[in-house]
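A single protein chain has been removed from this complex, and every other one stays in its place.
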Amino acid sequence: MSAASQQHPISMKFAAFGLVLFWLMLAGGPFLWTVWGSFKVQGDFFSKSDWTNAIYGIRTTIETGGPFTGQGYSGAWIEQEFWRATLNTFIVVLCTVTISLTFGTLGGYALARSGRR
Amino acid sequence: MKQTMKTSLYAGALVLLGSVAHAGCGVTSGNVNILGNDFPALQAVADEAIACAHDGMKVEANLTTEHREIMSPALTANPAEYNAVFIANSQLMPLLAKGLIRPLDDLVAKHGQNLAPNQLIRVDGKIVSVAFMANAQHLFYRKDILDQVGARPPESYEDVLAVAEKIRAAGKMEHPVALNTKVGWNLAEEFINMYLGHDTPMFKAGTAEPAINNDAGVSTLNTLKALTGYSNPDYLTFDSNTTQALWESGDLALATMWGSRGTAILDDEGSNAAVVSSTIQSGAPTVAGGSKPATSLWWNGFSIATNTSDEDAEAAFVAMVNGISTDMVKANNDKAAWLIEGYEPNVATAGIVASMEAGASPYPMLPYMGVMHTALGGELVDFLQGNESAKQTLSDIEAAYTTAAREKGFLE
Partner (left out) sequence: MPDKAFFSFMAPSLLAMILFIALPIGSVFLQSLFVEHSQVMKTVETCSPFGGCTDETIVDAEATQALAQAQPLGRFNGLGTYTDRNHLAFDDLGRARREADTFGEFLSAIMNLRFYRALVFTIAFTAIVTPFVLALGLVIALAVNMLPRMTKGPAIFVSLLPMIVTPLVGSLILAWIVDAEGILGATLQTLFKDPDLSLKASPTLTWIMLFIYGIWHATPFSFIVFYAGLQTVPRDTLEAAMIDGASRAQRIRYVVVPHLMPLVTFVLLIQLMDNFRVFEPIVGFSADANATSLSWIIYNDLRGGETTLFGSAAATSFLTLVGVIILLIPVLIRTWRDHNSKPA
């Protein structure tokens, strides 16, 4: 499928690869860091004294006995009732998308098909 | 035989009566719905109130940090969504102005025998709220660090500044001081506390006109600026959660924090033993050579909604009185500085009690205080960042306040 006309020089490919890798680090890095930190306690991830605590989980080990903990997730999902917020969001998304898609499609079809200006 | 039968019958009846007396708390029917802020002391009171629930009486509580936003609309509805609300003193006047809470005189006469007279909040001769706990911002200091630099415990904010300079000069900490200086409500609260320490009124007597563009105002601003000079450069983002986290990480030596944070700071979570053992809480410092502590006293209490049936109002009142019973205080002694009989002051709330006893002013319960609070929150930043002079900032605050007060109808 790749005709000779579509081939790029190797240097261009490397440059593109490098740029995309850099961008992916910028885009995904913060989320990776946050997911890693979600298994630590507040004293580690939001440590005011040393940010590397979040990597090794020093206070997590002191407070929960191991470098990883599910405390954050149980605290959010059960204690703060995040499941309720998720359910509410799901209901809102379902209704909004259904209604606005329906109305929008009808209106869009009418506008596209009409010869009006 | 007959004797033992009678005794056991009596005993049985007593037990039954006892359990009925708690379940239901003496109310046969009613619907109680409580709204309030979400922190441990209120959770304790709400839990005790919920213990009154039984078949004929429903008791539910919604404790949320969003309570301020939903309280007014929820109480305006008829029938009100909640018939008992936990309020702080700043919320009382706005609710009274709209007629959303009812006088409690007859309910207090009927069910409030155990309430201390200073718990009853009276406005215009009518009891409108029952207070049960006090709170205030006061000083926290690290005894070990003060000992290392040879400083005495500070009594005034000028002392605090001197000690901070000693700590910085000794190379121990570059930013030893913190206050709740987050832009907005927190920063305005620090200004108000410091201003109250000057014992000067904020408004012209009997009117809603601002009167802060004076020496007390300038002194307040300069003291705040000096204190932030010893704070971490991010001080404009420090709310009470951040200052607590900073304290627990051992980065601070002197901080002004809410007394209600005392219990959380002295526990084992988030902090190490060295910090916890050397944390001392003392009353709020004075300022500018005055004798009044530079802080404001806050009370938390409950009120009953107007737009609810008399039967439900009585049930709510009884549930609430049960919630602030001496038994509850004995079980939750450390959670707050209770105003209830049976409370034993302890080290976690020493600062609040000390500030009260030193004669600190209560937070002004004026209907236009909220407008001033908001105006302060927006305009103080310019001075602290060095963009404006003190006089210019004070006149900006007064202009912002006047504009908002005109819109709210307090000024023409």
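A and B are the chain letters, set down in written order, and residue numbers restart from 1 in every chain.
The rule is short, and it goes like this: contacts are C-beta pairs under 8 Å (C-beta built on N, C-alpha and C of every residue); 3 or more make two chains touch, one makes a residue touch a chain.
Computed from a prediction, not measured in an experiment: that's the story for all the values here.
The chain not displayed here makes contact, within the full complex, with A, B. For the chain left out of this panel, the touching residue among A:34, A:74 or A:88 is A:34. Screening B:168, B:198 or B:373 against the full complex identifies B:373 as the residue touching the chain left out. The chain not shown here touches chain A at positions 5, 8, 12-13, 15-17, 19-20, 23-24, 26-28, 30-31, 33-34, 45-49, 51, 54, 99-100, 102-104, 106-107, 109-111, 113-117.
Where chain B meets the missing chain, the touching residues are 69, 89-90, 93-94, 96-99, 118-125, 131, 134, 174, 182-185, 206-208, 232-234, 236-237, 297, 299, 339, 356, 360-362, 365-367, 369-371, 373-374, 377-378, 381-382, 385, 387-388, 396, 399-400, 403-404, 406-410, 412.
The rule is simple: only the chains that are shown with their structure count from here on.
Chain A and chain B, compared by their mean Cα positions, are separated by 38 Å. Residue ranges on chain A touching chain B, taken from their complex, read 41-43, 46-49, 59, 63. On the chain B side of its complex with chain A, the touching residues are 245-246, 248-251, 269-271.
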